[in-house]
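Just one protein chain is left out here, and the rest sit where they should.
Letters A, B and C mark the chains as written, and numbering starts fresh at 1 in each.
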Amino acid sequence: MIPRYSRPEMAAIWSPESKYRIWFEIEAHAADAMAELGTIPKEAAAAVWRARDLEFDIDRIDAIEREVKHDVIAFLTHLAELVGPEARFVHQGMTSSDVLDTCLNVQLTRAADILIADTDALLAALKTRAMEHRDTPCIGRSHGIHAEPTTFGLKLAQAYAEFDRARARLVAARAEIATCAISGAVGTFANIDPAVEEHVAAKLGLAVEPVSTQVIPRDRHAAFFAALGVVASSVERLATEIRHLQRTEVLEAEEYFSPGQKGSSAMPHKRNPILTENLTGLARMVRAYALPAMENVALWHERDISHSSVERMIGPDATVTLDFALARLTGVIEKLVIYPERMQANLDRTRGLVHSQRVLLALTQAGLSRENAYRAVQRNAMKVWEQGADFLAELKADDEVASALDDAALEALFDLGYHLKRVDVIFARVFGAG
Amino acid sequence: MIPRYSRPEMAAIWSPESKYRIWFEIEAHAADAMAELGTIPKEAAAAVWRARDLEFDIDRIDAIEREVKHDVIAFLTHLAELVGPEARFVHQGMTSSDVLDTCLNVQLTRAADILIADTDALLAALKTRAMEHRDTPCIGRSHGIHAEPTTFGLKLAQAYAEFDRARARLVAARAEIATCAISGAVGTFANIDPAVEEHVAAKLGLAVEPVSTQVIPRDRHAAFFAALGVVASSVERLATEIRHLQRTEVLEAEEYFSPGQKGSSAMPHKRNPILTENLTGLARMVRAYALPAMENVALWHERDISHSSVERMIGPDATVTLDFALARLTGVIEKLVIYPERMQANLDRTRGLVHSQRVLLALTQAGLSRENAYRAVQRNAMKVWEQGADFLAELKADDEVASALDDAALEALFDLGYHLKRVDVIFARVFGAG
Amino acid sequence: MIPRYSRPEMAAIWSPESKYRIWFEIEAHAADAMAELGTIPKEAAAAVWRARDLEFDIDRIDAIEREVKHDVIAFLTHLAELVGPEARFVHQGMTSSDVLDTCLNVQLTRAADILIADTDALLAALKTRAMEHRDTPCIGRSHGIHAEPTTFGLKLAQAYAEFDRARARLVAARAEIATCAISGAVGTFANIDPAVEEHVAAKLGLAVEPVSTQVIPRDRHAAFFAALGVVASSVERLATEIRHLQRTEVLEAEEYFSPGQKGSSAMPHKRNPILTENLTGLARMVRAYALPAMENVALWHERDISHSSVERMIGPDATVTLDFALARLTGVIEKLVIYPERMQANLDRTRGLVHSQRVLLALTQAGLSRENAYRAVQRNAMKVWEQGADFLAELKADDEVASALDDAALEALFDLGYHLKRVDVIFARVFGAG
Partner (left out) sequence: MIPRYSRPEMAAIWSPESKYRIWFEIEAHAADAMAELGTIPKEAAAAVWRARDLEFDIDRIDAIEREVKHDVIAFLTHLAELVGPEARFVHQGMTSSDVLDTCLNVQLTRAADILIADTDALLAALKTRAMEHRDTPCIGRSHGIHAEPTTFGLKLAQAYAEFDRARARLVAARAEIATCAISGAVGTFANIDPAVEEHVAAKLGLAVEPVSTQVIPRDRHAAFFAALGVVASSVERLATEIRHLQRTEVLEAEEYFSPGQKGSSAMPHKRNPILTENLTGLARMVRAYALPAMENVALWHERDISHSSVERMIGPDATVTLDFALARLTGVIEKLVIYPERMQANLDRTRGLVHSQRVLLALTQAGLSRENAYRAVQRNAMKVWEQGADFLAELKADDEVASALDDAALEALFDLGYHLKRVDVIFARVFGAG
């Protein structure tokens, strides 16, 4: 997480202020539940809530932590300074991890909410542009080589479907980590009633962790960060598509350049797809964070603390970077400059050869043997490819072809509509009936 | 995937025989659909099914492939040899990837089914042993250091809950890749009716891929292999727990040794946890396979074939290895030799100190200031720790403590039951009300 | 490691035959050293060598292993069957890991030798083609966008320099794992003289491991596999370059297609860069294997056996795959079809704009202010870019430009030689003075 690739709302989740605010809520809700159970005085719980509208003094907490070398104790000490002596009832029977782990899950849950909203914005942008270019023909490519026609809208519909899956993965990832554990030193509830956990969970919108050790099990977090890695890989895919389309030789689409912006001092074609290149790099990072999250699962016995340093880094790093990437990608899609005439020019670059398979089929149906049909298509196709001829003209001039298919029949085969006739069916699948 | 770490059922999914059988089914079902649509003669579809009970000659297909350098064409050529001339209607309007990608997803779906069944077996084993040792006390450890008492059953209940989540992840992973695409060269259905895809999908128990390019999008596979990596990490966690418990100094549980088996030539304690060590290594491998799967997502345009070599390796490697690991882990759990008396001995190793927090609390409630109570506990605890004394005896002999709590009161505090009183509640959460 | 992506020489290193042969050599050389020290009878050592020319019966060893569940003992038992009773002196004071770890390092060392030879072949191919096209101009691209001219030979010289570094990394990786340890159960030489280790090491061309535990430390192996991952990434880079050059719109180079080979049934341009796409996938795999190798480093205490399952997989998988990849890449380079005329056509695609910066500089030197020079270049460049005009013609027709630079002066600026004048200097750096 570096400022250059951060957005304020996501970064704020990871600020000390947010963290202490969540700690406060966990402790205060727990105090309520304990008061209800009669474990602590009701006035104590009420007193805690007095801090609700107060500011925590981060520097003060830091100063206490330097002294006591324990972050949760430092916070509780400062809370007592704000709340008064009733604060001594706070945290009773709880262990630090109850606060820390539940807080982390609140943060990750909030982060997931932002990422889901990011994906919604991206989906909206993709849908708008897909509808706009549903029928804009362009060449489909396999292996980087021209294959058969498709439409630009179809490319975006593919991306839409992929990010719709990404959204579902983020929703599932959110569910993975939306749990609360307040179960004590080794998860036995020896010193705390499970009702406290249930109350806090309900108040924070979390599920109860069915069984914890000292900590919430880290397979949940591994699944969460792995999901982010998969979503980032989809970001990379769409970014790569745009980078390819913007290549000088292809130039079917371009990242938006503001009027004043200069790609290069003198060469006006030097508009670089720097945003999508940047997204490619960011995807590599988000993906990389999935690994230490998986290595974190096998903690020793009821817990060791090796996961903590990892999470202090990848918690912010993965969520902030993916948030930035999704938002940047949305901007790229919204403002993408699309060149339908270049798409057509590229389609025409092989001078009709994209229709060769259909000609082959028609010749066969017109009675030629498959071998003869193939040879006929092949010899004319080679002329087009090697000598720059026009495929339709060559076919018309070929005696064997002409004897099977007249000019009108041949012309009818050179119909882009043939390839695009089911775009509507696919759009209905992806976007629903219109 | 190496024979040493393979089980036959899973390995069989990846055999040439399985692959060609699936290819056959895809082609035959597609032929049925085309015949229904009138695209090909009904007799042609019927003829194809004649091969249903025939053996494919793998060597023959290989020989053809060496000649034509195309695996699907080689298969279709061999099919024609078996079926006769009607075979020429097979595969019409389809592209190789329609067959290859749908086949891979059938294989991964079947693999997921085995993995889910593996997890069920593991869950059953965990439940049995958890119930058996629900109330077997043992020390809970954080940071590898004794913390507070728990039960061995609770450890297994934690593992049960984790593998229950693992099962859900496998079910979700299965859904991710249970799709069928028969949509032609760039996914436009230019030469094939979407009804064919729908028919084949239904027959194979797959969903229709809403929008494909030439291939099924690889974010699905990335999510699949990432899920396997997370499940493998849970395998590593439980394996690590057992390795720790079997350490010479701990020895609370051991992998089963058959009567004749020798750990070491002369030292009878040399029983090594080699199965769980092995599982630790296998987990590393399954986890590693998630990465190239994620890198596979960003194929160029409508497809490039860089994913193929990766999948030829990780398809078998990840599923076979995880299957082997889950089955091995199940065996380890089923036969795990558990030593309750050693668990008790380890609990007693700190001579009562595990109850120190409760004594502290009781002293406070009995009227001592928190500071005095703390000092009293601390000075007696230090004697226990440093001089090997017994904590309860020391407390009884301490005037300040004794003035607050009499012998009976102190003895009551040294009650394991206090720590284990909510084991039932947790078991009900994990296994349901009994 | 799958047959499809294996070459016999490298695969043979990992065969049971090779493994047992190396075990034999370790045991036999160790016997010699022990005989020399007087630990065992000289006749015993001599007897062992009688097995030198015998075949080991793999099935027999397997059968014994199934019984005794120990691979090294199974081998020694079989060896005794071949050698007779003197075999009982073999392996005295040694531990299985002495044999297994030293054998693995022999295998990795041999694998490294093949990889180094592979790299030499690739370097030779790159040098040949680089020399051939030292002066073949082509456009240099940054961000996929045309930048300034370079030569195709220079691209290959870059690859040459990169694989020269790769070679050095392989040599260093070889040195990392070319060690021998024969030091007993925990590395103390309690039961064996260090002279045995020294003798075996010398005979096998290995260095002595200065200090081992039961095993050779795994940081060596981690460094080895990490180096392979870096080399694979260089394979991916060159493969990616070729994939880009073969794109339909670029088509400056193509993987060789044999005369009879068909890319697609009818479209002659459908020649897909399938070899380099395949290499891209293989690189992902080799890279992935570096991770479990790094996780293997932190074995517990004097050793645990978690590394073993990992190495049984990545030992063959990483070396066989990289060997295959390097050899395939060499073939691609040797036979690469290069189209200088297309390179020139692509250079000309921006109709002279590649010279715009030089014009700008010349105008400044001819007395225009930088601002005026920039505006003059820019307005003519825009006409070229947007209206398809010719840059030189436009400049000649521009009054402000013409007043500063006459036609001859302008023409002189449109000189590819200006960009290529230091190719020789760079070649001398890379290939040495010729």
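Following the convention adopted for this analysis, a contact is a pair of C-beta atoms (placed from the backbone, for glycine too) under 8 Å apart; a residue touches a chain by one contact, two chains touch by 3 or more.
Note that this is a predicted model, so its numbers are computed, not measured.
The chain omitted from view is touched by exactly one of B:18, B:92 or B:272, namely B:272.
Residue A:289 is the one among A:89, A:163 or A:289 that touches the chain missing from this view.
Across B:4, B:52, B:247 or B:421, the residue that sits in touch with the chain not pictured is B:247.
One chain is missing from the display, and on chain A it is touched by residues 2, 4-5, 69, 243, 261, 272, 274, 277-278, 280-282, 284-285, 287-289, 291-292, 295-296, 300, 304-310, 312-314, 317, 321. Residues of chain C that touch the chain left out of view are 140-144, 147-150, 154, 157-158, 161-162, 165-166, 169, 172, 176, 184-191, 194, 208, 210-214, 217, 219-220, 222-223, 226-227, 229-230, 233-234, 236-237, 239-241, 244, 280, 283, 287, 290-291, 294-295, 297-305, 357, 361, 418-423, 425-426, 429-430. Contact residues of chain B toward the unshown chain are 139, 141-147, 243-244, 246-250, 263, 265-274, 277, 291, 295, 346, 349-350, 353-354, 356-357, 359-360, 374, 377-378, 381-382, 384-386.
By our rule, only the chains that are shown with their structure count from here on.
Arrangement of the chains shown, judged by which pairs touch: all-to-all, with no pair of chains left without contact. A centroid comparison over C-alpha atoms places C as the chain most distant from chain A.
When the CA atoms of chain A are superposed on those of chain B, the rotation angle is 180 degrees to the nearest 5. At the interface between chain B and chain C, over half of the residue numbers involved are used by both copies, so each side presents largely the same positions. With centres set at the average Cα position, the gap from chain B to chain C is 34 Å.
With centres defined as mean CA coordinates, chain B is found 25 Å away from chain A. The set of chain C residues touching two or more other chains comprises 243, 272, 274, 277, 291, 295.
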